[in-house]
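A single protein chain has been omitted from the complex, and every remaining protein chain is retained in its original position.
And then subunit A:
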Amino acid sequence: MPAYRIEIRVVPRRGILDPQGKAVADALHSLGFPEVTDVRVGRHVVVETRAASADEAQRRAAEMCERLLANPVTEDFEIEQVVEIAAVSAAAHG
């Protein structure tokens, strides 16, 4: 069964106060980036897994997000990419 690396982004829902993002925005302003208008800090989760296909891996990852990786009350998630790992290492080794 092929192996996949799935990259998942979990971010605080719009409209929910993100004090961490606000602190980072304030720090960026202090460092000379006054153009920054908003920062939101979320979480990047990388899952390596096995699945019959990329579609199957994607579907299972969505289930993982719904059950554990994101809290539907406060967070949204996005499955950014599903990469077959063997293909990646083959490419890396040229």
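The working rule: a residue touches a chain if its C-beta (ideal position, glycine included) is under 8 Å from a C-beta of that chain, and two chains touch if they have at least 3 such contacts; residues count from 1.
Note that contacts and distances are computed from a predicted model.
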Request  = Between "NADH dehydrogenase-like protein", "Sugar ABC transporter substrate-binding protein", "Cytochrome ubiquinol oxidase subunit I" or "Phosphoribosylformylglycinamidine synthase subunit PurQ", choose the name on the UniProt record of the chain that's been left out.
outcome  = "Phosphoribosylformylglycinamidine synthase subunit PurQ"
Absent chain, residues of subunit A that touch it = 12, 16-17, 19-20, 23, 68-69, 71, 73-74
